[in-house]
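Heads up: the structure comes next, in structure tokens.
Only one protein chain is missing from this complex, and each of the others stays in its spot.
Our next item is subunit A:
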């Protein structure tokens, strides 16, 4: 097996739009590697996503224009990516976003290639050609450094919102279109419909300001005032997991380990205890303000400013002066 000195990054597209996590991964790989960073883009034949992608300075774009593969299932994508590797050679590393798509396709490809894969990385660095991957486990209570010394590609998925995307003009960029990638169709599985939900997880993941509600502010009145407060602040409302039991909230608004990672300038936590599964999602928030009746609440350890007392009263007072 010939290993080519390239780092591949899988470009995730959702309904013909590039998921911005892709840019974060490209920027990070460019920062840590001396070898070329290659973006793997699968798009519709009439799409032109490579223009947008170019702005983030990959060294090469491997472009597959294929109307069917764009909507391929995990098995089809695995087969196509494997064929691409057979054509081009085995890259030294292959990085995917730790999104539902990345976390589903990457392990399947890993098994096909019989190599290693590290999930959900929070940091990546190189020691020569060896990719050192930092992965959280036990609900972010433990950090592991993992390497894949004897197999290629060294694969990893990396969490959204951990690295910062930066635009960069790369005059050396090459776009190479791959024709007739003869991937195998999977007729057993049919994706009947794909729709954009009314709200997308990007809303909260990209929000600059967030008002987050926990079980301590779950009353109708509490939710009402928090919504008014959010409106005045031009903030997005997020929740802890217990609130996803309510009709109006789903995983799309849930912050934390099994929800969304957020990175706002301002996060206001109302009636949230600060369980690790929640705080796992807020470590990139700039200014954290928390309100809790319990003066020993864990959440205060993650807060720049805190108020010991009733969330309802505090948010009412805050809303009134804005």
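Criterion: contacts are C-beta pairs under 8 Å (C-beta built on N, C-alpha and C of every residue); 3 or more make two chains touch, one makes a residue touch a chain; residues count from 1.
As a convention for this text, contacts and distances are computed from a predicted model.
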item	value
Complex member absent from the view - protein name from UniProt, among "Electron transfer flavoprotein small subunit", "Cytochrome c oxidase subunit 2", "Tryptophan synthase beta chain" or "Na(+)/H(+) antiporter subunit C"	"Electron transfer flavoprotein small subunit"
Residue touching the undisplayed chain, where the options are A:24, A:120, A:217 or A:253	A:120
Touching residue (missing chain; options A:19, A:54 or A:228)	A:19
Touch residues of subunit A, complete complex, unshown partner	14-15, 17, 19, 73-75, 78, 99-101, 103-108, 110-112, 114-120, 132, 136-151, 160, 186, 188-197, 200-202, 232-233, 244, 250-252, 257-258, 265-266, 276, 279, 283, 286-290, 300-310, 313-314, 316-318, 320-322
